[in-house]
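The other protein chains are all here in position, but one chain of the complex has been omitted.
On to chain A.
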Amino acid sequence: MSIEIRDGGLSTTVQDTGRFGQYHIGMPPSGAMDGFAHDVANALVGNPEGAATLECTYQGPTVEFRDSRVIAVTGPDMSPELNGEPIPLWEAVAVEAGDELAFGFATEGTRTYLAVSGGVDVPEIMGSRSTYTLIGLGGHEGRALEAGDSLALGESGDRSGRAGSAVEGSHRPSYGEDDPIRIVMGLCDYRLTEECKSAFLDAEWKVGAEADRVGYRLTDGIDIEFVEREQPFGAGPDPSNVVDLGYPVGSIQVPDEPIVVMRDAVTGGGYATVATVISPDRDRLAQRPTHGTVSFESVTVEEALAAREERSERLATIRKALE
């Protein structure tokens, strides 16, 4: 069976946990920008971790269901309504054939996830259903959803018994927060002066207008100062230039204003990279809207690993409670 898209919303794409093993040909992982909200949505409706959900950006879509399913909406509140009646977030909700789910705008945060029992069943490409719009690959025809699209769903059986199960309030992230985003300094941070490194960490940045699934440009912070050097052969003459190298997902490059590379990453290039957002905080950064505030806190790799483990444990606790 399927769901029918009546209105695509601002930019709604099919995403899962990502497409791995092809970064070396220039293929980014894509996948849910906020992996935590995506994973919890799947857990609520009883889907396996790898099932595809709809990632809604700023304003969600309007969809019509064609059979009985269990759905869950997680992430920032876009005021979801089922047949005109508000439905709760972070809670499994039963829907019937003919029901219509509509969303408004997010007032805090940017990306909301809609999971449907059975998962969105677009074809897998290189092991993933994620949409990568830049080259029109994966998802539904490689693009954001539009009115008139019909998406197949996987088999789910009767999961109506899950309706009403919900995630405890203490496990629901806050999307209005502006706590520091944790980063591990490194990569080519030898290019920055010591003063610049500390000023970078003290600065308050704004999310620029160019903030999408490819990258977040940050503005209104500080001017980057590079250590003077004779540019190495092959790098190019600008002090921000390095011999083209791989950009980790989450890495921060400094062409002038910093850019944080996100899930639809450009996989490499010739600008100095100076730090990497730790994996649990990539979820948080993905929820910062354009003109939102970002500041950074430098952590050690051990601290980053501990934060990652904390995120995994929280997900495990949520999953266990929903079994």
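By definition in this document, contacts are C-beta pairs under 8 Å (C-beta built on N, C-alpha and C of every residue); 3 or more make two chains touch, one makes a residue touch a chain; residues count from 1.
Keep this in mind: contacts and distances are computed from a predicted model.
The protein name that UniProt records for the chain not on display, among "Allophanate hydrolase subunit 1", "Fluoride-specific ion channel FluC", "Osmoprotectant transport system permease protein" or "Peroxiredoxin family protein", is "Allophanate hydrolase subunit 1".
Across the entire complex, the residue among A:33, A:106 or A:184 in touch with the chain not shown is A:184. From the options A:66, A:197 or A:308, the residue with contact to the unseen chain in the full assembly is A:308.
Interface with the hidden chain, as seen from chain A, comprises residues 20-27, 134-137, 142, 183-184, 186-188, 190, 232-238, 241-251, 266-270, 273, 276-279, 301, 304-305, 307-309, 312.
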